[in-house]
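Just below is one structure, and these are the notes that go with it.
Omission of a single protein chain aside, the complex is shown with its protein chains in their original locations.
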Amino acid sequence: MITAQALYIGFFGLASVWFGIVVFRTFSMVRSALALLFSQTALGAMFLSMQAEFLGVLQIMMMATEMSIMAIFMVMFMMDPGGLGKMDMTHQKRLSLVAGIVSFVAAVAVAVFVDWGPVASVAPDAEQQVVDLGLELLGRSMLIFETAGITILTAMIAATAVAIPPVKRNPLKGTANHEH
Amino acid sequence: MTTAFLLLLLAVGAYLVAVIEAWTSSGRFRLAAPAFAALALLGRESIVPRKSDRVFFETAPVLLLISALLAAAVIPLTPDLIITDLATGALFINAALVYVLVALLMAGWGPNGAYAMVGGWRFLGQLIAYAMLIVMPITAVVMRAESLLTTQIVVSQAGLWNIVYQPLGFILFFVASMALAFLPPFDLTTAKGELAGGVEAEYSGARLAVFRLGRLVLIITLAAATVVFYLGGWQGPWLPPWAWSAIKILAVTATMLLAGRYMPRIRETDLLGWCWMLGIPLALLNILLVGVLVLVLP
Amino acid sequence: MSIELLLALITGAALFGVGVYGALSQTNLVMIMMGIELILAGAMVNLVAFWRYLHPDNPAGQMFVLIVMTVMAIEMTVGFGVAIARFRAKGSVEMEEATDLKG
Partner (left out) sequence: MIIGARPGKPSKLRRLIAAAMARDLTTFIIPGPEIVRSYGLDIDATGLKPVASPRHASVLLVAGVTSSALRDAAAVIYAQMMRPRALFALGAGELSPLPPADVIAGLSQQGLIQGVRQLRDAFAEGAFRPDVSDFDAPILHVRIEYTCPMHPEVVQNAPGACPKCGMNLVPREVQADSEYLHTAQHKAGSSTDIPLTPRPGQSDHHGINHDAAVEYTCPMHPEVIQSEPGSCPKCGMYLVPRDAQVESSHDHHDHAHSQEHEHHKMDHDAAIEYTCPMHPEVIQSEPGSCPKCGMNLEPRKTQDIQTHEHADMDSATDHGSMDHSGMDHGDMVFMSMVDVTKDLPRSSDGLPMEWIDAPFGPFFPGLPGGLLLTLTLDGDTVAGSDARPLTDNLDLSQHPPTDSTSFVRQLAGMDPLAPVAYRLLAYRALENAAGLDVPAGTAAARIGAMERERITSHLGWLSLFGQQSGFNWLMQHAASLQLAFLHADVTQAMALKPVMQALIKRLQRTPLLKSRTAGIGRLTADTALRGPVARASGVNNDARSTETACTTLGFTPVSREGGDALARLHVHLDEISHSLVLIEAAGAIELPVLADIGDVSGAGETMVETPRGMARLQLTLERGQVIAAQLETPSTHHITLIDSLTEQQSLGDALMAVGSLDLSPWEVRQ
């Protein structure tokens, strides 16, 4: 039978996938980034309809900033961010398409043919989830959580170090890179 | 029913914000002016610039309004007067407000103009920095309330308002709210003397009206959030709860709007530098202090 | 098994497939990163679905999702760090042109 929850999941899932396809079908890079954002937002809404309230809200919040940053990088790194020239920026299209379809079919096959066992009908209420998740993070999974934190800090520092301009060694030629 | 009533209240609030904003910018207090301005805007032509990214151009004002409305949905005016008391309310406010950024990015990119685009990208830097200063003080507030429920947060301030309990958090949140609503002196996005209106510059007529309405709702939502998180929400002696909420929200709004009148716009490098190098360490310190207080005080 | 779980898993599979296609077919580093984001998103849907329909009482399922989000953030950070450095040096983030390490 079709429940309201199933409808919501189906709708947001479809929206998410559709936006995901749009990402690679538009010529405008800014549209790509924002399509990805709306794909992730639809995913967040899907989490909400699966009663994972905290995760849904977190997903909606985090992806908005992440994808906005992506949008600015697209504009920076592309010479034609508006997609006016309709240029093709792909390679090995056939291989990629086959790989994509094969992985989709395989995953669906696994989803359909595996016996997932009994399905729980009720989830704890949202407030209880937040409390449980907090206790989990700061209890049993504390080490994992802390490791993730340290890793992201390291990644941030390393990425910044890579990205900042190289120090000019000869101050007299400080303006050399303006000229070309 | 509650929802419709709250939307009506929000509309009245937005109108009052418009009156206060006109008063702070021109020095004249005219109650009818925003009504005339809105009618005039609706009567004027509204065009889409050619070669614009039409989808973005049309979506941006609506998205701005929607994200402000969503943030308003979890704000309680009295214990019962709330659209939805989400279990993750405090986080949800921030999640909804981040879409202000998306809306302004679209408004900046959409219309195909340099002023708007610079305005949009400026806001990207501004919001990513100041969203941190929204979410980190909220963390400290939530630590004291031991709940993400906004109603619970108000109740937790029964003995002592958070403005006294964590004044540092209040200052950071207040400043970040102003930056998020791009109010002067943080109005680099619309910067009148620098970008001729920035993201607003290409909007006209009804679309501009929606954009401005969205911003007014955003301002009042942020003021209401400040009241809920730091000024004890509906609590107060003698008067009924709704009256206290109204008074506090309008007072905070007026303060936010008035502050920018007496100072020049902040420099962009300062805006970002102060946030990352001063604001965020202070916000972390605030979390630490509140953590200690929560453990030490009964 | 429930229709909800199946729908969620199919969504996850579809996102994964689209992500694989994107990551393989695009020549631009940032676009490739978008593909990877979609792959991770597909994984995330599955994790949430498994938590909700198989083990709702165990918050560890939710914690996994948090970890995936962290991974996404790390991927973004490192990816953009590399992209900026490469753009600065070569003026390009096209992977077709990243042949410096090719023998």
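Per-chain residue numbering starts at 1, and chain names A, B and C are given in the order in which the chains are listed.
Convention: a residue touches a chain if its C-beta (ideal position, glycine included) is under 8 Å from a C-beta of that chain, and two chains touch if they have at least 3 such contacts.
Given the structure is predicted, the values throughout are model-derived calculations rather than measurements.
Touch with the chain that is not drawn comes from one residue among B:56, B:99, B:121 or B:170, which is B:121. The chain not shown here is touched by just one of B:4, B:263 or B:296, and that residue is B:263.
Although one chain is not displayed, subunit B still touches it through residues 24-27, 33, 35-37, 39-40, 42-47, 49-51, 109, 111-118, 121-122, 184-185, 187-188, 191-197, 200-205, 208, 260-270.
Rule of thumb we're sticking to: only the chains that are shown with their structure count from here on.
In terms of C-beta pairs in contact, A-C outnumbers the other of A-C and A-B. The distance from the centre of subunit B to the centre of subunit C, each centre being the mean of the chain's C-alpha atoms, comes to 32 Å.
Distance between subunit A and subunit C, defined via averaged C-alpha coordinates, is recorded as 6 Å.
Among the residues of subunit A, those touching two or more other chains are numbered 54, 58, 69, 129. Against subunit C, in their complex, subunit A makes its touches with residues 1-3, 5-6, 9-10, 13-14, 16-17, 20-21, 23-24, 29, 32-33, 36, 39-40, 43, 46-47, 50-52, 54-55, 58-59, 62, 66, 69-70, 73-74, 76-78, 89-93, 95-97, 99-101, 103-104, 107-108, 111-112, 115-117, 119-120, 122-124, 129, 132-133, 135-137, 140-141, 144-145, 148, 151-152, 155-156, 158-163, 165.
On subunit B, the positions that touch subunit A within their shared complex are 53, 55-56, 86-88, 91-92, 94-95, 98-99, 101-102, 105-106, 109, 121, 124, 127-128, 131, 147-149.
Those residues of subunit C that touch subunit A in the shared complex are 1-22, 24-31, 33-35, 37-38, 41-42, 44-45, 48-49, 51-57, 59-60, 62-63, 65-67, 69-70, 72-74, 76-78, 80-85, 87-88, 93, 96.
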